[in-house]
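Omission of a single protein chain aside, the complex is shown with its protein chains in their original locations.
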Amino acid sequence: MTNAIEIRGLCHSFGTRPIHRSLDLDVGRGRIVGLLGKNGVGKTTLMNILMGFLRPQAGQCTIMGEPSHHLSPHTKRRIGLLFEGHLAYDFMTITQIERFYARFYLDWNPARFFDLMERLGLPGSHRIRHMSEGQRSQVVLGLLFAQEPDLLLLDDYAMGLDAGYRRLFVDYLADFVRDKNRTVFMTSHVIEDMERIADDLVLLRAGGDVRHTTLKGFRDSFHCYSLPYDGQSLPVADSVIFNVERTAGGRCEIFTFASEQELVAALRRQGFSLDGLRRESMSLEDAFIGYTGRY
Amino acid sequence: MIATIARQGLLFVNVLVAAVWLPMVMNLVLDLRNVRSIILHSLVSSQFLFIEYVPYWLRDSLTDEQPEFREHGMVHRTEGRTPISRETFENQLPFIYSEGMRLRGLLPVTMNGREFDLDALRRGKTILGVTPADLTRPDLYPPLHALLDARPDRVSLTFPEDRFRLRGGLEFINADTNAPDQKLSEVFNQALAQAGFNFPARAAFGRDMILKPWDAGWFLLDARGGLFNVRRLHDKPDVRQVALPPDSRVAHVQAQESRDRNMAGLIVTADNEVLLLLADMTVRSLHCPGYDPHRHDLKVVLDPVGETCVFDDNSRATALRRPTGEQGPVTRLDLDVPSGGMGPGRIASWLLTPVRLDPTPESTVFVDPTLSVGGLWSLLGSLCWGVVGAVCAGRGRGQGQALSGLIWGALGGVAGALAAWIWRPEA
Partner (left out) sequence: MLLALVWKEWLKLRPAFFVLLAVHVAMNVWAAAGLRSLFSGAHPEVLWYQTIILGNIHFDMLRHVPWISGLILAGAQHLPEIRDKRLRLTLHLPVRAETAMACSLGFGACVFFLLAMLDGAVIAATDSAHYPAEIVAIHLWALLPMEAAGLAAYFGATVVFFEPSTSRRLHALLLTITAVAMILVPARPGAWSSPGALALGLFLLTALAMATFLAMAHQRLTGKNQ
C-alpha cells in the first residue's frame, strides 16, 4: 500500500449546495499535505469524512486501506487525530490523561509526552480544563507524538494558538514526522506554516474545484503580475488568466499558471494595454489568496 | 446488527408507551368516558329502573321533551326506557333513597302490603358486592391477616396485637415483638384440627378492617377444598365448617358483614356460581347466570321481598330479580351501556391507535399489561397506518425498512408510523 489516503469520486452536499463533486485524491505515504481553502469550501467537511465522523453521500474514502468511517481498532491505533480546538478530556489531569492513553497504544512512547510536559512547567496534577488553549495544545501534541502514529490528521492545529505555541508545534511536528517517514494531512489558516513544513498542497475552491500539487510546483508555476487599473474594466479570467484582483494604489493583480508570453497574448486579446505590466513576487499566502480569491 | 436490533427495540418501546398514553390523552380530549349503567329494582313499581350516561354523540337521539330529565348526560329510565325525573326515580326506590323520601314527607311507604318507616327501610336493605380486582387482591396484599376479637359485648372492634399467616396452619406473629406466638398458634390449629380442617391451609379470606358492624372472622380453605370459618372470642378459637353445596369448589370468599348481622358475605365458586354466605355459616344459591367474576362487577341487593343480582362491565349490564325463597318468576333486564359503544370519538381513537395497552386494568390490583383492540376500526387503522409507515420509512431505504414501517405503523398507529419514519436509517 503506497497511499495512506485514497479518495475516489467523493460527492457531498449540504442541502442543494454541492461541497465536493467527484473528488479524487491520493496522499502518498511519508508526504506532508496541507489542505487549504477559504471558509466554507469544504475543508472541515473533508476532514470530517477522513476522520470518519461524516459519511459522504457518494464515493469512497479509504485510510490505510480501510473505509474511513469503518476503521478497525488496529488501524485507529496507527492514526493520530488532532481535533479543531485541541480537544482533550478536560476532566483529567496531565498524569491521568497520559496513563489513560498509554493503555490503548502498544507503541506508546511516554518520553515524547513528558518531554513536552517538562517544557509546560505544570505539575502532573494540573487539570486540563484549567489550562489555556496554548497549554492544552501542548498536552494534545504530547499525546499525539507519544502515540507514535503512522498517519496524522490535524484539523486546524493553529486555532487559538499564539505565534510562540504555533512555532513550537510546527517545529516539533517537522522533526517528529521526518523520523520514521510519517504521513500528515492537515488544515490551517496560517499559510506561512505550510511553507515551512508541507510537501504537497490540496487547494479547494467553492463548488468542488480541487487542485493537488506539490508546494514547490505551485510556487514555481503560479505567478502574479500587476497592471495599472483605470477603474473602468478589469481583465477577465479565461484559459490563461486564472484570477484577477484589484489592489490598492490603482493597480490590479493578475494570477496565472501560464508563461508571460501567453499572458501578454491573452491581455492583448482582451484589448488591454501592457504598459506598466510587471511581475510581482509572492509569498505562499499571497499565492493562496490569488488562487482562491479575496472576499 | 446491534443497531438494527436496537432500532426495532426502540420502535417497539414507542408502540408500547404510545399504546398506553395516547388512548388516555384521546379519552380526555374527546371525552370518551365510560360510565356504567346502574340498575335497581323497584318494589314500588315492581320493575327495574336504571340510570345511564348518554355520551355526547348520542344526545341528539333524545327527543325534545327529555332535556329536563337529563343531568350532565345522566338519564333516569324505567324498564321500558321511559325517561323519568330523578325525584320520581328516587321515590320508587325507598330502600336506597329513604332519607330523601323522609325529607320530602313521603314516609311511611307501603310496599307489598307492608308499611315501612325510615328505620325499617334502613334495616331492610343489604348490599353486597364483588369486583374482579377483589379476586386478585389476596395475592397482592402481604399475607398477614388480623383475626379480630369478635366480642359481641363490645361496641367497636379493635385490632389485635397479632396477625396470622398461613404456614401449613396458622402462625400468629405478635406486632409488639415482631416474633411468632407459638402458644396462640397451637391453640388455633388444634381447634381447626378438631373441627375437621385438613392441613395445609390453601387460602384465607376475610375483611381486614375494624370499621364494620361486626366481625365474621376469617374463612380458610383447607387442603380438600373445605371452607371453615374461624373466629376469635376472648382470645379463644371458634371454628365452624361452612355448609357448601356438594361438589362446590370455592374460588373466592368476599367477606362482607351486613348491618343486620345476618349475612357474612358472598362466595364465588370455580363454576362462576354465587352463594350468599349467612352468619350461621349456611349458604344460599343466588341466581346469576352469565356472571363472569373475572370481567364483571357484581352487586347483590337484598330486600325483605327478594334479591336482585346485577353484574356489569363497560359494555353491558344485566340484572336478575328473584323473590325470596326462590318462589316466583325470575325477571331479567339486559342493557347495553351507551358510553361503551362505538361513537365517532371512539372510532377516531381506534383508528389512530389500533392497539392499546392498559397497564392497570380494572380487573386486577396488579400492574398487568393488557392488550385490547377495537374490532373493525382497529383493523382499518392498522391497515392505514401500516401503509403510511411503509411508505414513509421505506422511501429510498429499501424493502426491509418498508416492512419495518408497515409492522410498526400497523401496531402503533400514528405514533408507530411516525417513529418508523423518524428512526429510519440514513440513506
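Some points to look at:
Letters A and B name the chains as they come in the text, with residue numbers starting at 1 for each one.
Operating definition for what follows: a residue touches a chain if its C-beta (ideal position, glycine included) is under 8 Å from a C-beta of that chain, and two chains touch if they have at least 3 such contacts.
Keep in mind that this is a model prediction, so the values were computed, not measured.
The omitted chain makes contact with just one of the residues B:E71, B:E87, B:D117 or B:E161: B:E161.
Looking at A:L23, A:A88, A:L267 or A:I289, the residue that reaches the missing chain in the full complex is A:A88. Along subunit B, the points of touch with the absent chain fall at residues 2-3, 5-7, 9-10, 12-14, 16-18, 20-21, 140-144, 146, 159-163, 165, 173, 175-176, 178, 208-209, 359-360, 364-369, 419, 422-423, 426.
Against the chain not shown here, subunit A presents residues 45, 48, 51-55, 69-70, 73-74, 76-77, 79, 81, 83, 85, 87-92, 96, 99-100, 103-105.
Keep in mind that, in the parts below, only the chains that are shown with their structure count from here on.
Centroid to centroid, with C-alpha atoms defining each point, subunit A and subunit B lie 75 Å apart.
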